[in-house]
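All protein chains of the complex are present and in place, except for one that has been dropped.
Labels A and B are assigned to the chains in the order they are written; within every chain, residues are numbered from 1.
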Amino acid sequence: MTMPDAMNTTAAGSSAAGAHAANAANAADAAGAHAATPSERPIILDVKGLSTDFVMKRGTVHAVRDVDFNVHAGEVLAIVGESGSGKSVASLSILQLLQAPGRVVAGEVCYRGRDLLALPKREMRDIRGNHISMIFQEPMTSLNPVFTIEDQLTESIRTHMGLDKKAASERAIEMLRLVGIPSPEKRVKEYPHQMSGGMRQRVMTAMALSCDPDLLIADEPTTALDVTIQAQILALLADLREKIGMAVILITHDLGVVAESADRVVVMYCGQVVEEATAQTLFERPLHPYTLGLLASIPGMEDTETDEQLYMIPGMVPNPLNLPPGCAFAPRCTFCIEQCKSEMPPLVELEGGRKLRCFVDVTAESAGPAPTLPDEPTGPAPTLSDEPTGPAPASPVESAGPAPTSTDSGEASA
Amino acid sequence: MSEWNQSSVNEVPSRGSESQKADETLAMGIALPDGEIPVYEYDETLHEKPENQWLEMWRSLRANRAALVSLIFILALVVIAVIGPYITPYNPIETNMSNALKPPSADHWFGTDQLGMDIFSRVIAGTRVSLTVGLLAVSIALTIGIVLGAIAGYAGGWLDTVIMRLMDMMLAIPSILLAITLMAALGKGIDKAVIAIGLVSIPEYARIVRGNILSIKENDYIAAAHVVGLSDARIIFRHVLPNALSVIIVRATLGISSAILDTAALGFLGLGVQPPQPEWGDMLGRARGFIFQAPHTLLYPGMAITATVLAFNLLGDGLRDALDPRARIK
Partner (left out) sequence: MLKYVIKRVLMVIPVMIGVSIIVFSLMRVFSPDPAPIVLGQHATIETMEAWRDANGLNDPVVTQYFTYLAGAFKGDLGTSYYTKTPVTNEIFARFPATIELAIAAIIFASIVGILLGIIAAVKKNSVFDAAGSLFALVGVSIPIFWLGILLIMFFSGYLHLLPSGGRIDVLLKPAEVTGFYMVDAIIEGNWEAFGNALKHIILPALALGMYSMAIITRMTRSSMLETLGQDYIRTARAKGISEGKVIGKHALRPSLIPVTTVIGLQFGSLLGGALLTESVFSWPGIGKFTVDCILKSDFPVVQGIVLLVAVIFVTINLVADLAYATLDPRIKYSSKKER
């Protein structure tokens, strides 16, 4: 669980700033935010080995298994995966918002040098809504129906910023203006049910931003909204990122959203990180069979010409109480080889900050016949012959530079 | 292996290159779209088969220990009610003034009351009265209530309004008061009490059935049944009522417990059985004056009422939890 030294040159700088010097740190980040590319800015959130279980009568579900990722100041990190991949649970775990029977069982979540998972409740409350905020998927039900917008907005402002009623109210109106709600002075006195879904999502965003957080966790913020509203919300997030240099963890299952808004992407499947790359590289050169499948399922403009059916990844997400031994994606993977069925591939770091959890090199020029629809996988992988043990695709990296360090992904915890 | 791209991270990949990638991956031979075939099988032993609703309910009930105990207790009560009067140690209505107000002893487990009658025997004999009245009253209320509710819900219009206003009027008076007033009109006696308590409980069931019917009426499968040509009555009985059945069963069970309480209340006020017939409430009413000298005369009948009502309440609660699909995921 140690960070490879190949990454992160400025990790030391981020841990120095104490959490209380929020404004100073923010300013430094803001300055840094516009300066370099996202990956070169200081890391503000570092998740290491996060594991979360749900203990139920029928068994224990390992919703999040040994997940690592980090967020740089001012960047947009997208976490992609289908329902059940553990992405939402991971984000709730960060802020300790899990309810029984969910429990974080391992890992560290370092925010500006402090492990959030080890914080006492009072200090955690100081972080929530203040330094790290979260907005949720269902704007229709995420606001309290019996209190006015003003009431709900000023609540966190007054709790964290200590302003008096009038000042907090003014700030609330400012925030509403910031998120693009017209006539905020009037709307602030209304109740949530008097607003549309898109409006409510904006209000939630305003609420989350009201105390100038460093990091916003947005859990499927647009899933419950129309496509047009979705575009507006995403534009809003991008705009805010520009203005205040805030980092965003964008959780979504929609690759279109990722393409539009993300700097870096983490792909999750069955509670594990299976691939990590910059958005650009992920779309141009996906390396994990699951990512390939996801991308292949997106209907393209050219597909309207043909009569071909839309592609679907074969099979189904496995029952979380009964995960397959070895690689979790193996049963559905066309590149699957013997090793995949019995051994869990480790998360390997490749050049350029990419990470991959796979034994197989999917980009190898397959002169041989592509695997047809098999009942069982046909023969050895199309590429490397020096396969059997050890880390994943060695050739490109070997030729490029230093040996990849393997992020220890531990045992499959099924 | 091809080289890695060191492209600028701020550049968003265009749609074009993305779909091009899709084409390439297809060309690389990822399996044809056929969602059902996994690449290989592994042992998936956790299958969930759809189950019969009633079987599921029985299972859930069985798991609820309190409800199970109550069920057994109630069955025991039924047995006592049936054979009780034949197995009592003493004749429940035989008085013996010289033996009056004796505290519990080996001879008289619950002691004797102010007329020398054995309390234990009277409590046993009283079981029959309470259970019978409870069951009968609820049966009356159910039958009339379901019919009224079904008519109101299904017919709609003015018939619905009239019936529901009638129910509202009945509900405008607290049930005990209404029952007592009915008794004033009908006269005293346990049979009149059954009718009174039964009538008072009608609105509750009428409302449930009506509500259920209203919510189902809009459903498409009712329209489909119409189209196929089923008669209204048939639709009600075969499609609508079974749905409401589970709610009705729960309410009826709880209704028995309140009927028993009402019976005891009427008995306490002297409006129920005629002396010297044993009835728990009546026993309490007559022994009231001896509250300080002979508390045992008041303890046991009261405990009998409480235990019985408790059992029905627990059973009703257990049934409600068992029949509510949401409660299953604990």
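Convention: contacts are C-beta pairs under 8 Å (C-beta built on N, C-alpha and C of every residue); 3 or more make two chains touch, one makes a residue touch a chain.
From a predicted model like this one, the values you see are computed outputs, not experimental measurements.
In the complete complex, the residue from A:P42, A:G74, A:G107 or A:G129 that touches the missing chain is A:G129. Screening B:L55, B:A172 or B:V227 for touch with the missing chain picks out B:A172.
Although one chain is not displayed, its contacts with chain A can still be listed: residues 95, 97, 121, 124-130, 133-134, 136, 138, 141-147, 155-156, 159-160, 190-191, 193-196, 199, 204, 207-208.
Residues 165-166, 168-170, 172-178, 180-187, 257, 261, 264-265, 268-270, 281, 284, 288, 291-292, 295, 298, 302, 305-306, 309-310, 313-314, 317 of chain B touch the missing chain (whole complex, contact as defined above).
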